[in-house]
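After this line comes chain A, so read on.
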Amino acid sequence: MSLALAGVGLTYANGFAALDGISLRADQGECIALIGPSGAGKTSLLSLLATAMAPSVGEVAVLAATPAGLGAAALKKLRRRIGTVYQAPPIPGRQRVVTAVLAGRLGQWPLWQGIASLFYPLDVPGARRVLARVDLADKLFARCDELSGGQLQRVGIARVLYQQADLILADEPVSALDPALALATVRLLVDEAKSRGATLVASLHAVDLALSCFSRIVGIKAGQIAFDRPAGEVSEAMLSELYASEGQELPMLATEPRFSPPAVATDVVTRTAC
Partner candidate 1 sequence: MNPADRDPAARRRLFGFLAALAILWPLFRMAEVKPGALFDAANLKVIGHFLGAFLPPETGAEFLAYLARATLETLAIASAGMALAGLLAVPLAYLASAAGREKPALNPLTRSLLTVLRGIPELVWALLFVRVFGLGPAAGVLALGLTYGGMLAKVYAEILESADAAPARALRLNGASRPLAILYGLLPQVAKELVSYTVYRWECAIRASVVMGFVGAGGLGQLMDQAMKMLNGGEAASILLTFMLLVFAADGLSGWLRRALDRPPAKRASPFGWRSLGLLVALPGVVLASFYFLGIGFGELFSLEAARSIGEFVAGFLSPDLSAEWLGKVAKGSLETLAISLVGTLFAAIGGLLLALPPWRAPFSFLLNSLRSVPELVWATITALAVGLGPFAGALALALHTTGVLGRLYAEALANVPAAPGRALRLCGVPGSLAFLYGTLPGAAPQLIAYTLYRWEMNIRMAAILGFVGAGGLGQLLYFELSLFHHAQASTVIVAMLLLSIAVDQASAWLRQRMR
Partner candidate 2 sequence: MSISTPRRLALKGALACALASAVSFPAFAEDAVLRVSAIPDEAPTELQRKFAPLGKYLEAQTGIKVVFTPVSDYAAVVESLASKKIDLAWLGGFTFIQAKIRTNGTAIPIVQREEDARFTSRFITADASIKALSDLKGKTFAFGAPSSTSGSLMPRFFLLQAGLNPEKDFKNVAFSGAHDATVAFVAAGKADAGVLNASVWDKLVEQKKVDPDKVRVFATTPPYFDYNWTVRGDLDPVLIRKLTDAFLKLDPANPEHKEILALQRAAKFIPTKKENYDGIEKAAHAAGLLK
């Protein structure tokens, strides 16, 4: 059993209840798509699975461990096995693609190796292999701020491929990609999970993508599970019910601003003076 949520609720400090009474189980190797309108709680659910947050009520077990009860070292060990693809790839613009990809295994490398790799990338062939799978091998030594938004998102995916996680979480992994590439990329994630027997949980905005690539679909609305069905059993009615508040059938790709430039006073000269 790969993950198990039992009666989980999550209430933020400002009183907003993001999740309420969620129970969900998945076996190792399962591929699940989370769908639902914006603000339904998909990202919050993924954060719980990523051990970024602890539930307010209920229990979360990930990869046969309960993160809430773990010490720092054990938690680190668990987190090594969880890889996350983010909607906005969390990669510094000045980093080179090769470094950004190799960073996926920093949790497994000893400290010295991580530091040494800053001076000379230690596993260039490995990085090249995963980049080839997202069709970016030619950008191996490029700087991330030279890439387009879609390319950068694929670098984020390559990093998770390189990490070889047992649980792959993906939060809108293809929102910056054009439809053809989006389809190919989601397939890649699913294939990767299947070939290594890893579990995949992805939240997707585009419903058609979810239905065509994933075997199990979980619809989320207002912090609760609206339905949890095999892809073939999801009906038009269920979908229109799910998206009723948005007034649209199949939500299209949405891109959010990825990087806000650091808001530091600009006049460095005067700030360093005196």
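As a selection rule, all candidates are chains of the complex that A comes from, given by their letters.
Rule of thumb we're sticking to: a contact is a pair of C-beta atoms (placed from the backbone, for glycine too) under 8 Å apart; a residue touches a chain by one contact, two chains touch by 3 or more; residues count from 1.
From a predicted model like this one, the values you see are computed outputs, not experimental measurements.
Asker: Given the candidates 1 or 2, tell me which one touches chain A in this complex.
Answerer: Result for chain A: touching candidate is 1.
Asker: Which part of chain A faces candidate 1 closely enough to touch in the complex?
Answerer: Residues of chain A touching candidate 1: 50-52, 75-84, 86, 88, 90-96, 98-99, 103-104, 106-108, 111, 114-115, 118-121, 124-125, 128, 141, 163, 165, 259-260, 262-264, 267-274.
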